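These notes are about the structure you will find just below.
With one protein chain removed, the remaining protein chains of the complex are shown where they sit.
As written, the chain order gives the labels A and B, with residue 1 at the start of each chain.
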Amino acid sequence: MELAVTLFDFFNITGLVAFAVSGVYKGTGKELDILGVSILGFLTALGGGIMRDVIVNRIPVALTGYSDVSFAIGGIAMGILLYRVFQIDISSRTIVKIFDAIGLAAFTVTGALVGIKSELNVVGIIIVAVLTGTGGGMISDLLIGEVPSILREDVYATCAMLGGLLLFILHKLSVPLQLAMFITLFFTLGFRLLAIFKNWHLPRF
Amino acid sequence: MELAVTLFDFFNITGLVAFAVSGVYKGTGKELDILGVSILGFLTALGGGIMRDVIVNRIPVALTGYSDVSFAIGGIAMGILLYRVFQIDISSRTIVKIFDAIGLAAFTVTGALVGIKSELNVVGIIIVAVLTGTGGGMISDLLIGEVPSILREDVYATCAMLGGLLLFILHKLSVPLQLAMFITLFFTLGFRLLAIFKNWHLPRF
Partner (left out) sequence: MELAVTLFDFFNITGLVAFAVSGVYKGTGKELDILGVSILGFLTALGGGIMRDVIVNRIPVALTGYSDVSFAIGGIAMGILLYRVFQIDISSRTIVKIFDAIGLAAFTVTGALVGIKSELNVVGIIIVAVLTGTGGGMISDLLIGEVPSILREDVYATCAMLGGLLLFILHKLSVPLQLAMFITLFFTLGFRLLAIFKNWHLPRF
């Protein structure tokens, strides 16, 4: 149990940092100042969770506690260092996609969990799972004037949808929540990694 | 009374389905996958109501009950069928504008009603009426990178504004709410249809 909590936290932290770094990198080449890229990093890491909390009517945990915010700021600092000091262009590296997949999976689980605790219907649970997992990236895409990549990218939001659905089903089947969370975490991560490496596609419309 | 409820529900359902179909059609020709167009359909149908509920501080009914969500999903399925299977380009058909007007009128009334029950001021009531009636379309326009059509289209948001104002006035005059809702519904619908068929314009700025 202790190990489980620790491992789950580790995934969540990885997600916060990875999303913050990717938010910073989104701002490169856009004539933004250093505050602008920091805002993008912040919103990419925490925006999804904030939107989720607003929807289920609670004050966003990102704005009351200190842990999430600290990791997001660490990720922003890391992103700025990587880009400005070490001049590393990470955007096309596979390692980034793997970290991003870890974040997506962890955020999908925390989102779906909040949905279950707020007694949402199955669609509501899927929506807060998707929003938590992809909302931050969606906000930062909008801010820089791009069509959000989750509307275009293959099998990204799909993973969060399936993850949210899976946690809902496991919960209905009375699987202990801690176990259900881990199954969902690894299912979502695995599905996303398969989509990346097998180059899965949804039908274009 | 029974009939009234039924007729009102019928209008509301028509709106949900019509908005979902129009959301799906917005996504055509944008290189979106099938999930992307479904998200557009979903947000067009339910996004306005979700924004309204967030603003008046209640968990969105679209995410707790099952009826609204079901009709939105039905509308998405219908939109996908119409476009992909029957390859019908509905976007310029007058019938679509009429269905859309029904949705606008129904959503204006439900929005204004929530505003009255939340004890908003008259501007607040008008805003939640407009947001419920046009917010879904606005979100989906933003997601595909277009200036929301309600900022440009003649006499669209205007109908929702006037509808919200009318329901507020009727309520202040102690007209029974059920009756006031019907008057507002048909006023908003009639005003919008007149705007379409008479080709009314607001002054350009």
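In the analysis below, contacts are C-beta pairs under 8 Å (C-beta built on N, C-alpha and C of every residue); 3 or more make two chains touch, one makes a residue touch a chain.
Bear in mind the structure is a predicted one, so any value in this text is a computation, not a measurement.
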Problem set entry | Touching the absent chain when the full complex is considered, from B:L7, B:L81, B:I169 or B:L202 | B:L202
Seminar exercise, completed: Residue positions on chain A contacting the omitted chain are 27-28, 30-37, 39-40, 50, 54, 57-60, 62-66, 69, 73, 80, 83-84, 142-145
For this session: Quickly run down the residues of chain B that touch the omitted chain.
Result: 54-57, 115, 118-121, 123-124, 127-128, 138, 142, 145-148, 150-152, 154, 157-158, 161, 201-205
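Note that in this section only the chains that are shown with their structure count from here on.
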For this session: Please report how far chain A has to rotate so that its Cα atoms sit on those of chain B, a copy of the same sequence, as a value between 0 and 180° in steps of 5.
Result: 120
Exercise. Could you state the distance in Å from the CA-based centre of chain A to that of chain B?
Worked result: 30
